[in-house]
Each structure stands twice: as C-alpha cells, then as structure tokens.
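Got a structure here, written out as structure tokens. Questions coming.
Note that one protein chain of the assembly has been removed; the remaining protein chains are unaltered in position.
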Amino acid sequence: MTTTDLHRYMAEAWPAKEAFYAPDRFDVLRPGFCRYRYTVGNEDFRPGGTVSGPTMMWLADVGTYALLLAHLGDAALAVTTSLSIDFLRRPVGPQMVADTELVKLGRNLAVCRVKIASASVDEAPNMDKPEAVSSVTYSLSLLSAHT
Amino acid sequence: MTTTDLHRYMAEAWPAKEAFYAPDRFDVLRPGFCRYRYTVGNEDFRPGGTVSGPTMMWLADVGTYALLLAHLGDAALAVTTSLSIDFLRRPVGPQMVADTELVKLGRNLAVCRVKIASASVDEAPNMDKPEAVSSVTYSLSLLSAHT
Amino acid sequence: MTTTDLHRYMAEAWPAKEAFYAPDRFDVLRPGFCRYRYTVGNEDFRPGGTVSGPTMMWLADVGTYALLLAHLGDAALAVTTSLSIDFLRRPVGPQMVADTELVKLGRNLAVCRVKIASASVDEAPNMDKPEAVSSVTYSLSLLSAHT
Partner (left out) sequence: MTTTDLHRYMAEAWPAKEAFYAPDRFDVLRPGFCRYRYTVGNEDFRPGGTVSGPTMMWLADVGTYALLLAHLGDAALAVTTSLSIDFLRRPVGPQMVADTELVKLGRNLAVCRVKIASASVDEAPNMDKPEAVSSVTYSLSLLSAHT
C-alpha cells in the first residue's frame, strides 16, 4: 500500500481517525518500515513541558497499526496483543517522530519495534538518542485473539 | 490525599486535565489502591466496537499517576519509566474500570499493577476476567530520570 | 493433571528436567493456579547474596510451563512468546516460591501472572511483598508460533 492507499482505507474503515493517516503524516512508508510524524498539541503535554506517556504510547500503536495495515490490507481486524515501552529521555516536541520496524510477520503474530524522538518542524530526529523505545505485538486475526 | 484533595491538586497543577481527576471518577481511593471509572467516548472506539489500545494504556497510566499522587503529593514530578500491557479480551465498555494496586514504593522507583475491565454504568466490573493487565513503573524524581 | 501425572509426563518428555517437576516441588497445583518451591543453590547467587535475575526468570517460566502442562497435557508443544518481569526487592532465599495464576487461556495464547518471593524452608512466603512479578505469554501451538 502507498500512503494514499493507506489514507483511503482509513477514511472508509475509521473516518474519525482519518486525519491521523493523511499521506503527509508519513515521511517514509515502505516494506518493513515507516516513519510517522506528529505535531504535538497542548493536550499532549504534562506539567513541565514533557510530552505525556499516553501520547508516546499512542504513537507506538499508530506506527505499528499503519505499518501492518500497509502490509496486510486487512489489519483493521488485527488487535494489539501486548505492548511494552521504555521511556528514556524527556520528550519535548514540537514534533514527535516514530520509526516503526517490522521485526516479525508470522501467521498469528506480528511484532514491531518502535523508536520515538523529538524533532524540529519537518526536520530529521536524532534516532541515536530516542526518547522512548517500544515493542508492540499484534494478533493478526480478530477471531483467534479473543477466544 | 482524599479524592477532593487530589482533584484540587490537579486543578492547579494541570488544569486541562482537571476533569479526569474529578472526585466522582474514583470509586475507591485508599492507601495502596484505587479504582478509577471512565465512560468510553466515540473517539475511544476502534472499528468493530472495541475500545482502542491507546485508551486502555491511558487508563493504566492515569490510575498509576493518581495513586502515586495521592501517596506522595509531589508526584507531578514523577515520570513514567516503563509500561507493559497485555491485552487479554475484547473491551467493549460502556464504562472501563481500572483497578490500580501499589506493588512497590521505593526511593527511586514505584511499581503499580493495573487491571482493566468493562462495566455497565456504575456497576462493578468482573475483575476475575480483566480485559487488560498492565505493569507501570514510575521514576520518583524528575531530575534523576532524565540525566 | 495431578502433581504425580505432571511428574510422570515430564519424566518421559524431558528426562533431564524431571527432578524440577517432582511432586514435592509443588505446594499447590489446582486449576488456574500453582505454587512452586525451589531451594536456591550456590550457582543461583550473585555477588552479595542476591538470587540472580536468570534464576528468577527461570522460576517464572517453570511455573507457567507446569501450570499450562497441567491444564492442557500437550503443552510440551507450547512455546514462550513473551515474558516481562519487574524486580522489586532483593531476593535472598533460602527458598524461592513462585505463585503462578492463569490470567487467560485462549485458543492461541495463554497468559500467566507470576509472583515470586523468598521463604524460609517449607514455610509460606509473604506474597504481599513479592520480590519479582512477571507476566508470561505462551503460544499454544508450535506450528503456528514459528511461521
């Protein structure tokens, strides 16, 4: 799937979230990897100007979901099985960039690794010093996941 | 801290999030434990009527943050160090209840265990069949966490 | 399965590990729960008299494996999919007790929660102050796990 396909798919499957999957949100989308960019809003900050944990976890989940959707097409049926995240440094924005790498794509499970770092507007982040790293596992069939 | 103290604290420290810490959000708040209740909104659902992973992770984080704040007072300075969550069953709402238990309160780190389950409005959830279980670690000093 | 069945099964399937599954290793084995007891050996200690992390992780894995085997019989085919563990306090022995609870038994995945605490010989541990807590996920079919 291209970013345009991905956006069209989301616009149908999940209209309320369409904007999050707009083509210009993705710096990169290719087999096995995507780079997703998000401009931090006021509601994402904790006191002290730190980007909140839930925003960081949401980024890990969005990057994984988009990458699996691009690979599988029907990932709308995929569900998160587990997620673990380590917060390493203080994320400050103004943009957050999430690099998602496909680590395993099996029959039942897919595992992605996500690195998240702050960036200036439309500039590259320093991914050697990520602010959070996450491992996300998706179950690839809704039926099998919830028995 | 009582739920009233907690709410007043948040209203000052983090006005934008005040409503999430209103006293009536807490069924229980006592040393070592809190039960937090949230009415799921449209934006929390994934296609198919499943409460989204980010909403579940947010609940784990909010429950932990509130419990630590109630214990320590200055937990506004605490930051999440790591979080892991297992999604076990399909969460459907209409309310989600998060039970947070303090597992360890050390000098540098605090660890909480959170169970999350769906509930009917103002009724008790079945916590023997949680839909997600999470372990959340907070670092208790902003200075030491981000060096 | 009773502890005797479990032991007999292991003696056939995995003779080298038979001793670890001897009936007297289990204080409790019942549907959904087991309590496993282990006497710490010299090789399990780190400098300073702390029981090593690998020994603690091994206990989490053994407790889960035994509980799933007792439930499913053919769990010799089950493989660990993921494990996360938080080390909370210093484990010192002389015995370590692992309480394993079945959190979910699905068609593809099983999730167990393990609490581990030190105990005096043949005495009950204080499980309100565990030294480690772990979440272990097993995939229930070897074929599907490694595609």
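Read from first to last, the chains carry the letters A, B and C; within each, the first residue is number 1.
By definition in this document, a contact is a pair of C-beta atoms (placed from the backbone, for glycine too) under 8 Å apart; a residue touches a chain by one contact, two chains touch by 3 or more.
All figures in this text were calculated on a predicted structure; none of them were measured in a lab.
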{"item": "Hidden partner chain, touching residue among A:3, A:55 or A:137", "value": "A:137"}
{"item": "Per the touch definition above, residue among C:3, C:82 or C:108 touching the missing chain", "value": "C:82"}
{"item": "Contacts of chain B with the absent chain, listed as residue ranges", "value": "81-82, 84, 106-109, 137, 139, 144-147"}
{"item": "Missing-chain contacts mapped onto chain A", "value": "84, 86, 88-89, 103-104, 106, 111, 113, 130, 133, 135, 137"}
{"item": "Sites on chain C contacted by the missing partner chain, in the whole complex", "value": "13-14, 16, 42-43, 46-48, 50, 52-54, 57-58, 61, 76-77, 79-87, 89-90, 142, 145-146"}
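We take it that only the chains that are shown with their structure count from here on.
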{"item": "Self-contact between copies chain A and chain B, residue sets same or different by half", "value": "same"}
{"item": "Superposing rotation of chain B relative to chain C, computed on C-alpha atoms, to nearest 5°", "value": "180"}
{"item": "Between chain C and chain A, distance of the C-alpha-averaged centres to the nearest whole Å", "value": "34"}
{"item": "Distance from chain C to chain B - Cα centre to Cα centre, in angstrom", "value": "29"}
{"item": "For chain A paired with chain B, centre-to-centre distance based on mean C-alpha positions, whole Å", "value": "22"}
{"item": "Overlap residues in chain B, where contacts from two or more other chains coincide", "value": "84, 86, 89"}
